[in-house]
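The other protein chains are all here in position, but one chain of the complex has been omitted.
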Amino acid sequence: MTAPRDDTVTTRPREWTQEAAPVHLPYSDGPDGAERLYAAWARPRRFGLLTEVNNTVIGVLYIATGFLFFFGAGVLALLMRVQLAVPGNTFLDADTYNQFFTMHGTVMMFLFAVPIVEAVAVLLLPNMLGARDMPFPRLSAFGYWCYAFGGVLVFSSLFFGVAPDGGWFMYPPLTSAAYSPGINTEFWILGLGFVEISALAAAVELIVGILRTRAPGMTLGRMPIFAWYTLVTAGMIMIGMPMVIAADVLLELERAFGMPFYDATRGGDPLLWQHLFWLFGHPEVYIIFLPAAGMVSMMVPTFARTRQVGYAWVVMAAISVGFLSFGLWVHHMYTTGLPLLSLSFFSAASTAIAIPMGIQVFAWLATLWDGKPVLRVPMLFILGFLFIFVVGGVTGVMVAAVPYDWQVHDSYFVVAHFHYVLTGGMVFPLVAGLYYWSPLVTKRMLSERLGRWAFGLMFVGFNAAFLPMHVTGLLGMPRRVYTYSGELGWDALNLSASVFSFVFAAGVLVVAVDFVRHLRSGPKAEANPWNAPSLEWLSGLAPYGFRSLVPVTSRYPVWEQPEMPGEIMAGRGYLPDAPTGERETLVSTLVGSVPEQILRLPMPGWTAFVAALATAIVFGAMTVKLPTIGVAGGVVAAAAILSWLWSMDRAFPREPVDAGRGAVLPLYSAGSGSVGWWGMAVLLISDGVVVASFMFAYLFFWTARPAVWPPAGSPFPGFIEPAAIAVAVIGAWVFFEVAERRNRRDSRLATGLCLVASAVLAGSALAMGWRWLDGSGLTPTAHSYGAAVWLLLGYMALHVATGIAMALWSLARLALGMIDSWRCLTLRICLLWWRFTVPAAVLTLLLVAGFPHVVA
Amino acid sequence: MSSPDVAAVREEERREARENVAGVRALLDVALGYFVWAAHFLIVYVATAVSCQLGLGTAGAGTRTTFLVVLALVTVAAAAVVVLHAARRYRQQRDLPDRRFRMAVTIGNDAVATVAIAWQLLAITLVPVCT
Partner (left out) sequence: MARDWRRFTLWTLILPAGCAGPQSALDPAGPSAASIHRLGIWMYVGATLVTLLVTALALVPFLRRRDRPVNRRLFLWGGGVALPFLTLTALVPYVFTVGHGTRAPTAPDRLSVDVTGSLYWWEMSYRRAGGASPAVSANELRLPAGEPVELLLRANDVIHSFWVPNLAGKTDMMPGRVNRMVIQGDRPGIYRGQCAEYCGRQHALMAFDVIVMPRAEFDAWLARLAQPAREPPTPQLREGRALFVDLGCTACHTVRGHVGGRLGPDLTQVGARRSIGAGTLPGGVGNIAGWIASAQHLKPGNAMPSYDQLAGPQLRALAAYLESLK
């Protein structure tokens, strides 16, 4: 075997690249080794299952929860179709209908589509990549429980008649306190803020997992294509989600404290919401579609029984879509009266995305032509997907054309268009994936016959319900109307759409029935029933995945490395059984995937569950305005999260461990090689997007009304105070930097003093900032200018305060001997925070102090 | 901690850091075309939005033409950067299979980015400014 080395990076020669060398098997050739492995990865029983953090449990729970929300939102859709079946119907009143369509969209997008595609990745990716688990299993457990509790909180508002009713897009001013005084909107903002956090958690973990925990030898060019799609998706979530979180924060600040970000009467601008929301909302469509396309790309070669044609082309298409999707957001704002030229830029970008989409579709088609395809149920759903998705794609080109969109925007044409994109692009591949991967989880096969029925009903029902809806829209029917007049020629089209929506639902029901039935009576599945080429089929989805991690030398290891299953079972790979007796996986280099470190993973524990439950209680109590319970929940949540953080940075034993195949790898890394450092780095990118969104808001108010912003008579910020604050913040960072250096020499006293100095300087920066802002006469509620300044500085104050907390945290650990020159990851991660905070704070101060002078 | 141990650890860390930086750079280089595209996109969009707010719509035809010519030049420059990047990568990375794969993806990305940038020229030449 040739070593897949990459000479842009310096790689040490590793034992595993010398295939001929005698393989050293330290642990694995007896039943003892296997028992150690099973013991480490044993699942807790009964209630203990709530403590499990392993991806095979969390992933299944995640997917099951996602499907529950899918059914719930689907029932809402059917009820709406009953209401719209005939003109002037009184089955649902206006309020109920508005809550239903809002919740249908919200639940489908935020509680079904995004979580479930992440869930599929959480369940399958580690094994596809030849890893044993995700790099941060507790974080995925925390993310899952946040999503489950937050989702239930949002959904339950329906049963009390206080569900959000401002549309899933929640445009202010309709959703501001003046026009939506009830708690309905709070359910949306707080509940979804919570769910968005869980999506970010999953994204961080997927990115680090894909980049750093791949099987040895699985270079970037050998990754299963699903991993590429997931990497792009997770990157998009990381950039996109913070924007909607920022928009939510502004809306909640306006609703709760009267800071006028969207209120045009006080200098705000409702368009700001639309920019921030669609900056996330358009990529959202691709966030949903790309992982589904990734699943399709895994299934097509299996059923075509040949390699994917144009692997590099498809990877390129996925990357293109990920990037270009961020240049499309105004696509949803063509009718807002922006200059025609600005709209046309977005039109060109929207159209450009058709090229990678075309490449993707034709790569699948070529693969089908290249092989000898077999038509099993998953393939049937993929064919359905191809047809429906292409229709959604070509109507997408239509709505990307500015003048055409002026007609069809917010009409039923668009309803039809995006149901084609999302149902075709995501639900059909998901059902295909359900039929395809279920045998891996349940060890039983779903029914081929029921599957065909389900496909027939879903395909016919879907197309008959939604294809004519394009015409309904062109005949002038707007979206989001609970009733319509019988004289406009929409009756027959609506009635047939309602009837066929039930046919589609019947198809979904058949899938559900088949799934429940197969759990008991489905025929037993073979280990690799479809003869698929990817690694997850060799794992049997055991909690530990593989008994040992054998180097990958091909894109299709199961087909092209026939010796692999035997080697895995014989323990001839890396990490045979469990060398440390704990749960562990390999950390490898980014490009060449050379093993670098053994990562010990957390065992089952209550922290993630308790932290999520308590956080849910905080958000729930905030929503329904019960401060006492909220504070109590907050204390519990903080305690759980702090104890979680306290348990991290495990540095011992210091001795490297024999990882099999002659490689001796460390158990601990304190530098940029550690996954914790990477997690923080990825998280800071998201945080940077939030900061950028707030700065965008500040500048946007000016571009909206350059003549009157900042408003006449508002005090100009001086330069002295911000300069002093900046010096203090920079000083705090420098002392932290010095502390880290001193710690390398184990000078504990100097390190401690530097940390104290850092905290003191940061504290003085906070105090100076408060005096400056409070004394400036700038009120946050009078005008959007004051609100934006308070927002920007407040957010930076939060960062500096976190920096203080980190200094104190490090000090405590230093005092207890938990930080020294060997064990210094904590210190370095905190330093990373400061390295982000300082430029962000300086930039913020420069903007706040300088910009009014520039435009004046 | 004993001193030789520390030196080894430091050396290891530096190596890791180099490797990771190189890895991230390699990964981002694949998508360089899109960073250029995004920068170009932001520039033309923000320039249009801001100058229309500042009264470009009511300015004379000469000012408006100058503005559009500048936008067109920026567009051509951005496209040229992307094309040059693709050409360089084509010359540098033809040898090893894994690098070949990255080269193919890089060039593909650059091509799509070039089209996305070049199509903005159609907007600049065909659509009236500030209406």
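Observations on the structure shown:
A and B are the chain letters, set down in written order, and residue numbers restart from 1 in every chain.
The rule is simple: a contact is a pair of C-beta atoms (placed from the backbone, for glycine too) under 8 Å apart; a residue touches a chain by one contact, two chains touch by 3 or more.
It should be emphasised that the depicted structure is a prediction, and the values quoted were computed from it without experimental measurement.
The undisplayed chain touches these shown chains across the complete complex, A, B. Note on the undisplayed chain: of the listed residues A:77, A:163 or A:309, the one touching it is A:309. Which of A:264, A:503 or A:760 touches the hidden chain is settled by the complete complex: it is A:264. In the complete complex, the residue from A:43, A:480, A:524 or A:853 that touches the missing chain is A:480.
Checked against the full complex, the one of A:140, A:185, A:297 or A:411 touching the unshown chain is A:411. Remark: the omitted chain is touched by one listed residue; of A:347, A:534 or A:810 this is A:347.
In the full complex, subunit B touches the omitted chain through residues 115, 119, 122-123, 126-128, 131. Contact between subunit A and the unshown chain involves residues 93-95, 98, 165-167, 171, 173-174, 179, 264-265, 268-271, 304, 309-310, 313, 335-337, 340, 344, 347-348, 351-352, 354-355, 357-363, 365-366, 368-373, 375, 383, 386-387, 390-391, 394-395, 397-398, 401-411, 471, 474-476, 478-485, 487-489, 704.
Rule of thumb we're sticking to: only the chains that are shown with their structure count from here on.
Within the complex, the subunit A residues that touch subunit B are 4-12, 211, 219-221, 311-313, 315-317, 319-320, 323-324, 326-327, 338-342, 344-345, 347-349, 351-352, 355-356, 589-592, 596, 666, 669-673, 703-704, 706, 744, 746, 820-822.
Of all residues in subunit B, only 1, 6, 9, 12-13, 15-27, 30-31, 34, 37-38, 41, 44-45, 48-50, 52-54, 57, 96-99, 101-102, 104-105, 108-109, 112-113, 115-116, 119-120, 122-124, 126-131 touch subunit A in the complex they form.
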